[in-house]
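Only one protein chain is missing from this complex, and each of the others stays in its spot.
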Amino acid sequence: MSEHTSTTNGHGDHGHGDHGHSGHHVIPQAKLLQTFFVLMGLMIATVVAARLPYEGGVKGIPSAIAWLVLLGIAFWKAGLVVQIFMGVKYSTKLTKLYAYGGFFWVTLLGVTLFDYATRQLEPVQGWEPVAESALPR
Amino acid sequence: MSSTVIEQAVEREEPAAPKKNYLNADHTIKSWLLTGDHKRIAVLYLISVTFFFFLGGLAAAFIRAELTSPMGTLLNSETYNKMFSAHGIIMIFFFLVAAIPAVLGNFLIPLMIGARDLAFPRLNLASWYVFMLGGLLFIIALIMGGVDAGWTFYTPLSSLYSQTQITLALVGLFLAGFSSIMTGVNFIATIHKMRAPGMTWFRLPLYVWSHYATSIIVILGTPVVAITLLLVALERGLRIGIFSPELGGDPVLFQHMFWFYSHPAVYIMLLPGMGIISEIMACFSRRPVFGYKFVAFSSMAIAGLGFLVWGHHMYVSSQSVYQGIIFSLISFLVAVPSAIKVFNWSLTMWKGSVIFSTPMIYALGFLGLFTIGGLTGLYLSAIGTDIHLTGTYFIVAHFHYVMVGGTVMAFLGGLHFWWPKMFGRMYSEFWGRVSAIVVFVGFNFTFFPQFILGYLGMPRRYHYYYIAPEWQIYNVLSTAGSTVLGIGFLMPVFYLLKSLKSGPIAGPNPWGATGLEWEAASSPPITLNFEGMPKVVGPVYNYDAIEDSESYRREMKEKVTK
Partner (left out) sequence: MPEVYPQFEDIDQQQETYIVGMWAFLVNEVMFFGPLFFIYGLYAWKHNAVFYVTSHHLDYKIGALNTTILLISSWMVAMAVHYHQKNQLKKVCNMLWGAAVCGTLFLAIKLIFEWAPKFSHGLFPNPGFQSRYLAYYGADTNVDVARLFFSMYFAITGLHALHVLIGVLIFVWLIRLIKKRPDVITDYVPTEMVGLYWHFVDLVWIFLFPLFYLMPK
């Protein structure tokens, strides 16, 4: 369409200079070292948290909290590695999209849990969970 | 006439093949087997998938022959099981998943976006080798006795009970999966980063959009099935028990993991075909695709929503009904973007100047057959009807309407459309149209009776039906149709090969189509695709200008009817 010929060179986002060299960001040594120590600290924290005697319940703390703590720390650590070590924090939007998109998408597998969680609710007789060795039904 | 300004003008008048092009740049076998050129790799893939297509077709011929009689005619039950398994596995994993992306996608994406090659040529070549290795393993598995668990490999049959060559086959499929992941990664990087100056996202041909969506599905889905199949292989070898109730595991979990990939996989097979249809429709209606953005975004919507409907394959697999209800709902939703495309293609033709060339006949066939396939998908998405129809020939008919009526028709249409670009020569338009019509007619005779059979309750994957001999008439009809269909598929082999030798020289743009691959590259293209760096300054599908030019129409009509 000749009306459109006035369009300037579009911007295929392929870096003909129209685009910061975000990949070149140099993460300072101090930041990397600090991240490492935080990660170590979190690792120790997670071990300690897991060794607490939840079995009898620490003053009534149910094990669900232990799970939350462990997973929370794991996600925290993962976040640090992704953001700092892998440099996603300093990278292009595209990289961020892929990085976070990938981790988001994998959680969709969890939709399956809904199946397992709701099987018991079915109003059909004889479909109760069987032996301990098998999943319900 | 052109929206595309090319720094170096290409000759338009003299249709002569360029002296040096990617085909004759080098002649040794080694230069083919070690090539990094996306066009040569596409040709390698074309030969491979054609081989697998006819191998799978052979298995289908046995199946159809067997079903002509309620008591079977030539196979015993084990062999029959192996036949339909081989047919399904070859056609899905070694033909449909690879066919359009690895052949036409490989060839065209760099040409369409104005790049000299894909981002990672060596990865591209590696993907072909991995594909061939996977195919080889599967063929070895066939020679050693075959596989009898169907293409879906349901556990615990596939993991604990079947005595056939499943482990080997699974390793083969694992490799084929990796090959498609390599292609997907390559496409994503290429489409993101290697577009020519001015080739913005909304100037991309819809074909490229659909490949982008496909590649996203590939990298998000294929690894899931790869690891799942690996676990099944381990279960066979080591009895790890994850999917086997006897060992404490859960077979339904296998189905979840399998369909998490395999429903999106049907879109891996279909989306590239839809891309082809957009191109053909625009070119032979001489109009821009109606509602470009809708078509582009519907591809992405399909890619996203396609991941949320896998449970519709499991309504009767003891999945919780509550989850079934949700999956049913989303399955209805996923039909919406597909329908958007169908409406937009129809509106593209409306008031267009439709030319019934070979690719267009294939595309029209696609439109009709895919619509039937998609609509019957809705019958199956409704839990109530599915409980009657699941596991019957209705399913078989449904997915053949989408996969053969959709993908294979699109593949053939695309092959005919870009054949002059790939090899620089025209095929016989007469025989092309005959083949397109034969395929369409044969297809309907083959698969429409299967809807009726399914409705009457004939189960899939059984070869005896003496309990209901009245089904024989439909089965005979179907087998007769499949013979016609087979002839239709064989015909292109002859006239396309013949065209390589004696076809008229095509010239860079025999169809008067828009797009960098036609306007900026010769036919066949040179090794690095373009003489200069193409620059894009206007939208794609710039067909308005030529729409009402009577002379163009006449010229094309003449060309086409010749």
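First chain written, first letter: the chains are A and B, and each begins at residue 1.
By definition in this document, contacts are C-beta pairs under 8 Å (C-beta built on N, C-alpha and C of every residue); 3 or more make two chains touch, one makes a residue touch a chain.
All values derive from a computational prediction rather than experimental measurement.
Asker: So which of B:I41, B:L67, B:M199 or B:L231 would be touching the chain we can't see?
Answerer: B:L231
Asker: Tell me which residue among B:I90, B:L118, B:V342 or B:V396 touches the hidden chain in the full complex.
Answerer: The missing chain is touched by B:L118.
Asker: Out of B:I139, B:I181, B:M349 or B:V439, which residue would touch the omitted chain in the full complex?
Answerer: B:I181
Asker: So one chain is hidden, and I want to know which residue out of B:L23, B:I63 or B:M194 touches that hidden chain in the complete assembly.
Answerer: In the complete complex, the chain left out is touched by residue B:M194.
Asker: Could you pull out which residues of subunit B are in touch with the chain that's been left out?
Answerer: Looking at subunit B, the ones touching the missing chain are residues 110, 115-121, 181, 184-186, 188-190, 192-194, 215, 219-224, 226-228, 231, 234, 238-242, 247-249, 253, 257, 260, 528, 533.
Asker: Which positions on subunit A touch the chain that was left off?
Answerer: Residues 14-17, 19, 21, 23-24, 26-27, 29, 32-33, 35-36, 39-40, 43, 46-47, 50, 54-55, 63, 66-67, 70-71, 73-74, 77-78, 81-82, 84-87, 91-92, 94-95, 98-99, 101-103, 105-106, 109-110, 112-113, 116, 132-133, 135-136 of subunit A touch the chain absent from view.
Note that in this section only the chains that are shown with their structure count from here on.
Asker: How many angstrom between the C-alpha centroids of subunit B and subunit A?
Answerer: 34
Asker: Hey, which residues of subunit B end up touching subunit A in the complex?
Answerer: Result: residues 3, 5, 113, 192-200, 203, 220, 224, 245, 248, 250, 252-253, 256-257, 260, 307-308, 311, 318-323, 326, 535-539, 542, 544-545 of subunit B touch subunit A.
Asker: Under the touch definition given earlier, write down the residues of subunit A that touch subunit B in their complex.
Answerer: On the subunit A side, the touching residues are 1-2, 4-5, 7, 9-16, 94, 102, 105, 108-109, 111-112, 114-119, 121-122, 133-135, 137.
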